[in-house]
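For this view, one protein chain was removed and the others were kept in their places.
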Amino acid sequence: MIEHVVDGAKATNQIGLTRADYRGVQSTLCPGCGHMSIANQIVNACYELNLVPEQVVKFSGIGCSSKSPTYFLGRSFGFNGLHGRMPSLATGASFADTSVEILAISGDGDTASIGMGQFKHCMRRNTPMVYIVENNGVYGLTKGQYSATTEQGIQLRKYGKTKFMPVDICLEALASNATFVARSFAGDPKQVKELIKAAIKHSGVAVLDIISPCVTFHNLETSLHSYVGGKGHEVPLHDIAYVPLLDEITVDDFETGTIKEVALHDGGHIVLKKLGEDYDPFSRAQAFHILEEAHRKNWLVTGLIYVDPDEKNLHDLFNLVDTPLNRLKEEHLRPPSDMIDVANQLMQ
Amino acid sequence: MIEHVVDGAKATNQIGLTRADYRGVQSTLCPGCGHMSIANQIVNACYELNLVPEQVVKFSGIGCSSKSPTYFLGRSFGFNGLHGRMPSLATGASFADTSVEILAISGDGDTASIGMGQFKHCMRRNTPMVYIVENNGVYGLTKGQYSATTEQGIQLRKYGKTKFMPVDICLEALASNATFVARSFAGDPKQVKELIKAAIKHSGVAVLDIISPCVTFHNLETSLHSYVGGKGHEVPLHDIAYVPLLDEITVDDFETGTIKEVALHDGGHIVLKKLGEDYDPFSRAQAFHILEEAHRKNWLVTGLIYVDPDEKNLHDLFNLVDTPLNRLKEEHLRPPSDMIDVANQLMQ
Amino acid sequence: MEESIANAGVATSLGCSEVSREVVNDFSITFSTINGSGSATANLTIMRAIFKMGIPVSGKNIFPSNIKGLPTWFTIRLSKDGFLGYTEKSEIVVVMNPQTFARDLATVKPGGVIFYTDEYKGPIERGDVVAYPMPVKKLAKETDIPANLRDYIENVVYIGILAQMLGIDFERIYQAFETHFQGKKKAVDSNFEVVRRAAKWAEENLEKRDPYRVAPMNLTDGMILGSGNAAAALGSIFGGIQFSAWYPITPSSSIAESLNEYLPMFRKAADGKATYAVVQAEDEISAVGMTVGAGWAGLRAMTATSGPGLSLMAEYLGLAYYAEVPLVVWNVQRVGPSTGLPTRTAQGDVTFSYFISHGDTKYIILIPSTLKECFEFGWQSLDIAERFQTPVLVLSDLDLGMNYWISAPFEYPDRPMDRGKILWEEDLEKMIERCQGKWGRYLDVDGDGIPYRTVMGNRHPRSGYFARGTGHDDFGKYTELPEDWEKGMKRLALKFETARAVLPEPEIRTLQGAQIGIIAYGTTHDAVEEARYLLKKEGILTNYLRIRALPFSKEVSQFVERHQRVYVVELNFDGQMKQVLSAEMPMLAHKLRSVAKVDGMPFSAECIVRMLLSQEERP
Partner (left out) sequence: MEESIANAGVATSLGCSEVSREVVNDFSITFSTINGSGSATANLTIMRAIFKMGIPVSGKNIFPSNIKGLPTWFTIRLSKDGFLGYTEKSEIVVVMNPQTFARDLATVKPGGVIFYTDEYKGPIERGDVVAYPMPVKKLAKETDIPANLRDYIENVVYIGILAQMLGIDFERIYQAFETHFQGKKKAVDSNFEVVRRAAKWAEENLEKRDPYRVAPMNLTDGMILGSGNAAAALGSIFGGIQFSAWYPITPSSSIAESLNEYLPMFRKAADGKATYAVVQAEDEISAVGMTVGAGWAGLRAMTATSGPGLSLMAEYLGLAYYAEVPLVVWNVQRVGPSTGLPTRTAQGDVTFSYFISHGDTKYIILIPSTLKECFEFGWQSLDIAERFQTPVLVLSDLDLGMNYWISAPFEYPDRPMDRGKILWEEDLEKMIERCQGKWGRYLDVDGDGIPYRTVMGNRHPRSGYFARGTGHDDFGKYTELPEDWEKGMKRLALKFETARAVLPEPEIRTLQGAQIGIIAYGTTHDAVEEARYLLKKEGILTNYLRIRALPFSKEVSQFVERHQRVYVVELNFDGQMKQVLSAEMPMLAHKLRSVAKVDGMPFSAECIVRMLLSQEERP
């Protein structure tokens, strides 16, 4: 239903690109690293959404996760910035051409430890971007120290037991009035892919907290951040799919009364299929409630936790001209010569 | 019931100090500034709690609020640090002598704008300190720019309308697992004082988000941060009082069934008297709920929003010797001379 | 090079002013008031009126780090000879703050005047000063102004008294009010009325016993009066600024505030939409990060800050340097280290700026001295940043940024915007052809160290690249190979050398026969010119080179070479520019001597003379 073109070596999508056109250089991550499986779903999502690679811009901080943007969308622009300070970099750049899609990749250390401040303020501004946290509950690149999302009481190689409660990325995003908050698990590639598609089509900031096991430094079964632990504790809120504009929703695919739709600005929809209890992703109150409950019960809740598709995004608030700012020419930028008198008159 | 010694020019508390012993230098804040009324309540609270001034240590960042520690407890040690980075300074110092009370003063800019990251991580560590945010929704010291807590749509002198949703200090503290979260209003001095006392007696981190109007740059009635606006929208959750160990609770003071007690580690209690609906400050779920509701309804909820008096604090987690670390002598600190061989054996 | 000692294009002659009993247009007035009492309007009005009378004037605010209640001072200097630097003492002191009377009295020059509020009832312990009491409270009360404005009106009162006693033209005062109140007639008239009454009182009650007088001249015709931060903002606007992220900090905030104020006036698009964005960030790391992002993405981007903010920007500046991202950072210096004296001026961030961030970094630094240079460096810095694809730091200071300066008027940029080597779709296509298919973001195609760049949004399938702060080769690919790193460093050094030759050249002023050199920069300029004049009177001739940019052009080393010894005048403790000069010109370092101090006040000419002469005595 979602895929339009049969996959295969030479298959192309609606804009004539193959999956290979969405790939990057050879990965140097450890074999089995969750980050790579997310990278693959980014490739798939962009391929299926028929995105022009040049119209996607990648940003990242520093970490194994933040290295991963080289492994997808090799034709796209990207900027691998500073540890914990990617949001500001992406925010500034976003003003240059508001028609591009921003795909930001960060790690749990990059976002929740050093990056907490910038992350929160980026959410608060509803900066139009997809913000993926590849959350492995550990510092991969610096070899295994705990991060701010490591669960309390986990024993790490050289650092003893973690002393503090973990930061909940989704709760933080929600508290900062993010308009699209979701959680997923690298071990659930289909959900990851559909959430990435929905996030790309969301008009404001879209946060994906994706549990992404670090097979080298933090894959203990006792942790929610491992493949086994994540699988064992996963509580999906719903089945999720992004349905683009042109697709008819074949209602047969869903039992009546069990689906919820979220209309997005591009005309597409997020379709949520009920699993277990009813969950309303439009309610911020319910979102706080489920996160608090999950925290208490040690659940890995996944799915679309909160969405507000209509809130103005950062660019809307600045009332920018339609031409991308970075294509404006001298005549748009430098006031005409007679205005120098106006300037001098101000100095009296 | 709470005050033990009749106030007056020469009145003293149980340790023989006058109120003047708790004061600082002459204020240079604007007359009417909310920060000064908080400073006065700090004086009163410390006086009434019979604290030894040398046993209180003050920390602050930069701002009008952060200047205010010079205006109380002139005999105490203090450190006026950097803008937004006070929590780390206080945290490091706190290890030197865990018997002192730490009183940290910050502003809304200092905490919620530049200081977001350190604030959140300080909460997460349950660093034993009273953390007061003198929240005026504006940058006072730099003359009237909006801060991260300015309400959306407020018109500021030179900066147009604020574009973003305000940061809710209490919600942030709660999300970061702070163990004492309260809000008050400088226009409600009694509540401020009682909350400060309770906060001092709490064994972990205690956050007080005190709305403290800036009469010079942000006292518009339309804002919750003004005296008039704050008064108009205040929704107290309960009447609050701190009752020290030795006091008997005269149950007569409260109608039966309407009080809740929080037992603190020093043997004292926080007594909460019901107002309107029942509110349970032990429930994190309820705390999220009330803050979310207040946000939607534009209430200024005040009172003790959440407390967990039993969680281990930062120092507990480090299992320190009883002597203050900064009083340890060479014989405790430098390994004996024969240990040099052990060191050399490690290098083989 | 012509023989000259001139000041901001104002001074017309080097001759001594005639000595006479009357002192006309050659003195300073200091106003001692209380912070937050609204005295700024009064002080600016007097300054503007004098300016409009054609007399060269400057205004310096010495204010506390406080919002309301502490003492504050404002000094207006009038100089028919165009010497407008700071003076340690004033001929006339106006005391509105009884608490500071004694301290203020001590700052009156011998033979000077003190005007004071008659709230002060104490003795006047100096016989060499003429004292005029002013019944400001009484006169303010007599107006029909609402009681809550009385404090403010007391200040307007002294305008009237001074105008009367010094001969300031009332019509000019009226015009000054018009400027201040932006034509709001009611405000103008009611204020002017207060001035009139106060003047009348003075006329009737005070007898002139001092020699100081203001008289019309024509030395400010066509000139402008303002502060450097506003000029910087205007310059940036004429430079086509598109993005600024900033975080409030004294004394730089008014750059962003001026952008907010002026951008809508100068840059309205046809459809009323904006061609720019000014974002208040959550701190300086974020401010510079956004600015780097915008610069990378092809926007003309600038941030403004001061010391503590600059310290926070260190990491991002290193990234921008190494990833070759254009952006401009205005650092309006104040006294450090640390929070220091946040409302006092200094030139203390020179070495830190030059060496900022870990590793081998090199920055282009511009240093304006005048209002006009603030404007010029406003637009030129954006050109230079894009041309060299690198961070450009502009070192202003509180004195220049927030105080009042006169200058020749701004001139429209004399050349088109220089967007540097930026390639859009078709340019890229051509470049690829030119290089036979070989194309890389960091390839040095032209041999000047400056590569070509594409920016996001470019749809050419070969335009994209992955920018990074990690080691990269000519094609932007990650590399750890030793030869790649070395090659990159060498190209960056070459780029810096290329820049050296085209940055704003130093300004040199010489006197026939001078053997001694002076090097200075930024806001010490006025004091240096005046010091040279005073030294000349003592028979000591000096040549003067004013640095306007780092890296130094070869004129700087040639200047040092030509002189027996060179004094480096600067407003910091460590002699920081001398340190940089020594590091950059080790073969000449032995010729340099330091005239450096910092205490929060600008340099006065007397102080420079004193410090220089004490070293001239040394063998």
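Per-chain numbering from 1; labels A, B and C assigned in written order.
In this section, a residue touches a chain if its C-beta (ideal position, glycine included) is under 8 Å from a C-beta of that chain, and two chains touch if they have at least 3 such contacts.
Just so it is clear, the model here is predicted, and its values are computed rather than measured.
Annotation: of B:His265, B:Lys312 or B:His332, B:His332 touches the absent chain (contact as defined above).
Screening B:Cys33, B:Leu51, B:Cys64 or B:Leu89 for touch with the missing chain picks out B:Leu89.
Residues of subunit C in touch with the missing chain: 64-65, 307-308, 310-312, 314-315, 318-319, 321-323, 333, 335-344, 346, 348-349, 351-352, 354-362, 468-471, 480, 482-483, 485-486, 489, 493, 572-574, 576, 578-580, 582-583, 586-590, 592, 597-601. In the full complex, subunit B touches the omitted chain through residues 52-55, 57-58, 69-70, 74-82, 85, 87-97, 99-100, 117-118, 121, 318-322, 324-328, 330, 332-335, 337, 339-340, 342-344, 346-348. By the touch criterion stated above, the residues of subunit A touching the omitted chain are 28-31, 62, 64, 82-84, 113-114, 116, 139-143, 145-146, 148, 158-160, 216.
The rule is short, and it goes like this: only the chains that are shown with their structure count from here on.
Of the two chain pairs considered here, B-C and A-C, the higher C-beta contact count falls to A-C.
Subunit B has its Cα centroid 35 Å from the Cα centroid of subunit A. Spacing of subunit A relative to subunit C, judged by their CA centroids, is 44 angstrom.
The set of subunit C residues that touch two or more partner chains comprises 282-283. Residue numbers of subunit A whose C-beta contacts span two or more other chains: 117-118, 121.
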